[in-house]
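The complex is shown incomplete by one protein chain, all other protein chains being positioned as in the whole.
So that you can tell them apart, the chains are marked A, B and C in the order they are listed, and the count of residues begins at 1 in each.
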Amino acid sequence: MKLTKKQLTTANKGKLATHAKQLKFLSDNLSRKGINIESIIKTIQKYEVAIPSWALGAGGTRFGRFGFGGEPSNLHEKLEDIGVIHALTRSAGAVSLHIPWDIPENPAETKKFAKSLGIKFDAMNSNTFQDQPNQKYSYKYGSLCDRDAKVRNQAIMHNKAVIDYGVALGSKSLTVWLADGANFPGQNNFRESLNNTLNSLKKIYAHLPKGWKMFIEYKPYEPNFYSMVIQDWGTSFLLASQLGPKAFTLVDLGHHLPNTNIEQIVATLMSQGKLGGFHFNDSKYGDDDLTVGAIKPYQLFLIFNELVFGMQNNKPKNPIPAWMIDASHNVKDPLEDLLQSIHAIETAYAKALIIDQKKLSLAQKNNDVSLGQEILQDAYQTDVRPILAEARKRAGGVLQPLDTYRAMNIREQLIHDRGANTRATGL
Amino acid sequence: MKLTKKQLTTANKGKLATHAKQLKFLSDNLSRKGINIESIIKTIQKYEVAIPSWALGAGGTRFGRFGFGGEPSNLHEKLEDIGVIHALTRSAGAVSLHIPWDIPENPAETKKFAKSLGIKFDAMNSNTFQDQPNQKYSYKYGSLCDRDAKVRNQAIMHNKAVIDYGVALGSKSLTVWLADGANFPGQNNFRESLNNTLNSLKKIYAHLPKGWKMFIEYKPYEPNFYSMVIQDWGTSFLLASQLGPKAFTLVDLGHHLPNTNIEQIVATLMSQGKLGGFHFNDSKYGDDDLTVGAIKPYQLFLIFNELVFGMQNNKPKNPIPAWMIDASHNVKDPLEDLLQSIHAIETAYAKALIIDQKKLSLAQKNNDVSLGQEILQDAYQTDVRPILAEARKRAGGVLQPLDTYRAMNIREQLIHDRGANTRATGL
Amino acid sequence: MKLTKKQLTTANKGKLATHAKQLKFLSDNLSRKGINIESIIKTIQKYEVAIPSWALGAGGTRFGRFGFGGEPSNLHEKLEDIGVIHALTRSAGAVSLHIPWDIPENPAETKKFAKSLGIKFDAMNSNTFQDQPNQKYSYKYGSLCDRDAKVRNQAIMHNKAVIDYGVALGSKSLTVWLADGANFPGQNNFRESLNNTLNSLKKIYAHLPKGWKMFIEYKPYEPNFYSMVIQDWGTSFLLASQLGPKAFTLVDLGHHLPNTNIEQIVATLMSQGKLGGFHFNDSKYGDDDLTVGAIKPYQLFLIFNELVFGMQNNKPKNPIPAWMIDASHNVKDPLEDLLQSIHAIETAYAKALIIDQKKLSLAQKNNDVSLGQEILQDAYQTDVRPILAEARKRAGGVLQPLDTYRAMNIREQLIHDRGANTRATGL
Partner (left out) sequence: MKLTKKQLTTANKGKLATHAKQLKFLSDNLSRKGINIESIIKTIQKYEVAIPSWALGAGGTRFGRFGFGGEPSNLHEKLEDIGVIHALTRSAGAVSLHIPWDIPENPAETKKFAKSLGIKFDAMNSNTFQDQPNQKYSYKYGSLCDRDAKVRNQAIMHNKAVIDYGVALGSKSLTVWLADGANFPGQNNFRESLNNTLNSLKKIYAHLPKGWKMFIEYKPYEPNFYSMVIQDWGTSFLLASQLGPKAFTLVDLGHHLPNTNIEQIVATLMSQGKLGGFHFNDSKYGDDDLTVGAIKPYQLFLIFNELVFGMQNNKPKNPIPAWMIDASHNVKDPLEDLLQSIHAIETAYAKALIIDQKKLSLAQKNNDVSLGQEILQDAYQTDVRPILAEARKRAGGVLQPLDTYRAMNIREQLIHDRGANTRATGL
């Protein structure tokens, strides 16, 4: 299904007057503080976050999975779903594919279809944490870190193949997330595992085409519960530094130990020019993969504060990170989940943009801790939703994506078209 | 120092027009959703939170303490400071005293002076975690839990004395926080410690005058680092249940293990009619005692959501909890810290009050998880600051307490009056 | 497959002389401290821990599952596997069944077969966290807590049916673990969920035959990642207290927030006569389900210290807890995993039994913290493996179960008999 311009325009009708009033009020408030709302609207308007192909179906836990009707059963349908989100928000014009879950049978056609929906191909994701049918060697005890060169080579070849698929689709980056690690003390030798991983990554790195980047994720635990080879940003940074200028660290918000100060990690990585990508989600306990902003919206705001500062003071040059949502749960309609996530990300971004960085810097200079907090809180307490709505409107989207999604009965139609029991590839 | 009505009125001048405009805008927005702003303003206007007498000086850590000039050096000055906060906010009309840090030499006079500032005496706090000069038995190894009946009796007598001071001042409740516990496995017998604590509390309970309540705090660690006798709400609840109807559990936000769902504890305790008190602060790691709302404002909002629901659906009857701020740090002016904390508490409260509980209940009934989240987020994203300002204005306070506090140069005056090196009693 | 007495006797040959020497050495060391090794050997000899039927196949994670050859594909084969473990250790003479994974088609026959292996039926486990094919109502949003009475009734009926299966098999208890909870703020009303759960449990409780017990598990998170209805021991205890004398709390070692002092919870529950059962496993991060003793063996020892003390000072009367191993991972042969777990449990138990409780009590009385620690450490540092070996030998098992298991090529034979790709029911 594809939403027409007319449908979208119609959806905004009846809401425009109120929106205009609210925008005006916010604009006045901000200009009283010397902030120009226009530049913020433009920044938000340009912002895009990639949708991972596996987030369009219900995610499960090890205890079970409850499906949601109308799930896409192939790549084409997945792109269609992203097309819907993008049409409503104008902020989801990219997809992040996962191989082998989404192998494009005809890349040129897939690319063409995606283009018709305004969708580009962002970072490619490899998978060496599961065994595929007919796979020669098992990843049961590791992949890029494995003691057996044959296992490592298979995993390296897979990553190279993923790059090749990416080239065919126009992607420019590879994300490597490794489940490699150990469940028990004594299972692995830490140094050997790290060393094997570095050497494997070097071979994949050598296969990167010009202009490509490699993003290295880190995670403290799960699915291994004693140790993970790349347990933290320090290890990822170590690897990325030794690999070279195309290698970067990727931060997934859910991949941290309890209480970690993530915004500081973001600042540190940017200060070294090594923050490559971002996976958005939210969590209370571990890698919970909840809707962005559902649990700790203030932390998200503080992270965006660092990103905004880092991009405005970009020395050494850090690339614009590859943004991706990595959240999905089985108690919500996956498309609604994504709409809420996009909204939360842009909310945090817009609030960070209205922080008065000059005043903040001055407060810091004066050791005025109360004032520093006030400045952040003043931006955070501001209701920036009119900025988001205006940005979407200007870009051709709708003022209130979730409302419109519901009013259009999109899920009902998907169930009608695809059936109630389809199951998307993914976890 | 005491602020005059004229000073306060003057402070609002020049800000009234903008405030009125913002209040009108918010009022319109809310009434479009069927919410009457008036009742919310009134609820906030009536809300009061107690200030602990030890929060008026700088708090330290075990690594050191950096003082703040103009700290109050006696109870009279402490009351003066609370008077300033109360004059500005009209929300701090209560003090929570700590014995022996704040023994009133002449209770009647102290009471009279407090009354002149509009300040009542909320829960009294005993201290059996430190040894006082000339104290007969040491609390080094415990107080109410101690193996030695002489130590326990001394601690019991102290608590009774605290109650007596409270009676003289017009207080109606006693808060018992116990540092009792162990630093090492083998140090204590858990069952003996718990049993001794229960029996000691029974004796204190027996001394409670009619109409009094006893609040029992819990804490998982610090200052003991292996175990605390009352390690969690379950243990506090167990004790309170066995003590009787005057005994309640007190929740201090900083007294939980990482990732605890505190709002659920609040709901559970209210469902049993046993939530007696609340100590507000914020934290990222442990009992960090940071300004309320400085780290996890959304969690605070979710807690207030439970409190609002619990007070609106009060069956079995749970008393209105005793509210107190328990935060203080040495990098901020303590009075500014308290003003920010009050603001954060009332912000969370006001946002919780505009949650559409009926719509929420309906969404829950329909298993509409996305909508449930939307309803909470819609309230949370609303900028409720005009409600707070209006409530303060109506009550005789100022629109913007922190700004006014600074504009009036209050800290400078306190330093001038009291000196730069005074030190308030406390940690 | 079934091990013969002869096989077992043969396995010990060649090891007996060394064993005797080591036992003698330990016996001398202990008697020098006034400890009689005989009574400890007897206690260990009598000890039995139940094996859950789902631990005989490889456990997976949400990211995938790697099978282990020769997994049992039905209840009969599961019992056979437990029979092997029991024959080797003489400590695994009980099985804990999970319904519907292990519905006995012919209970009488199943019971008879189990008896032939020396296996009893311990606590029955119900499952309302997954939907079964052809199930009328889904547990997607809850089971015993659900807002919909029809869902609750279905879950209640299922639990009653599980009790009925248990009656037919000779079990005497029901373990209720609920995945019920919420992934997002706003999804559920805490009080309604708790209240519904209590009322549902009451109906199940009413169905308990004479002499039966109900064990209520708690867990802070997973598979729900915002809240779990029974999040901690306090909530379980609350429910158990309100249900009546047949209801108890069950402690699963992996179901706690980071840094929880579990041994204190054990002591507290026993002091109230409400510790009903125990699920053993180990973990570093969350509910990792690792082999018992693989990560925190000292914590396990401290827990057994409380259990030993509690059973020796059993006032109020706490029943002997129902012991069960709840661990399984896919990088180890499941039977080896269980053999290691049994060994770790009995090691901790034996070490706890040689703690000099009188000396410990005296050290505590004298506030001699260093000595209290020394007493625990002295017991812990003692190599008690000869006690375990002797207990097994006397009971008809083998001195070194894991070695014997390997020497007998049992896994190879299971793969030969059952195939390399069978898959046991379970997670």
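The definition used in the following text is that a residue touches a chain if its C-beta (ideal position, glycine included) is under 8 Å from a C-beta of that chain, and two chains touch if they have at least 3 such contacts.
For clarity, every value in this text was computed on a predicted model and none was experimentally measured.
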| item | value |
| --- | --- |
| From B:Arg32, B:Arg62, B:Lys136 or B:Lys317, residue that would touch the chain that is not displayed | B:Arg62 |
| Selected residue (touches chain absent from view) among B:Lys24, B:Lys140, B:Arg394 or B:His416 | B:Lys140 |
| Candidates A:Phe25, A:Trp54, A:Phe129 or A:Phe184 - the one touching the absent chain | A:Phe184 |
| Listed residues B:Pro52, B:Gly166 or B:Pro220, member touching the removed chain | B:Pro220 |
| Footprint left on chain C by the chain that the document does not show | 18, 22, 25, 29, 32, 258-259, 261, 284-285, 291, 293-298, 331-333, 336-337, 340, 347, 367, 369-370, 373-374, 377, 380-383, 385, 402 |
| Missing-partner contacts on chain B, residue numbers | 59-64, 66, 129-131, 138-141, 179, 183-185, 187, 220-223, 225-226, 258, 283-286, 288-291, 294-295, 329-332, 427 |
| Absent chain, residues of chain A that touch it | 140-141, 147, 182-192, 194-195, 220-221, 226-227, 231-235, 237-238, 257-261, 263-264, 267-268, 270-272, 302, 305-306, 309-310, 313, 360-361, 363-365, 367, 369, 372-376 |
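Definition applied: only the chains that are shown with their structure count from here on.
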| item | value |
| --- | --- |
| Fraction-based call for chain C against chain B, same above half, different below | same |
| Mean-CA-position distance for chain C and chain B (Å) | 42 |
| Per-residue multi-chain contacts in chain B, two or more chains | 258-259, 261, 367, 369, 373-374 |
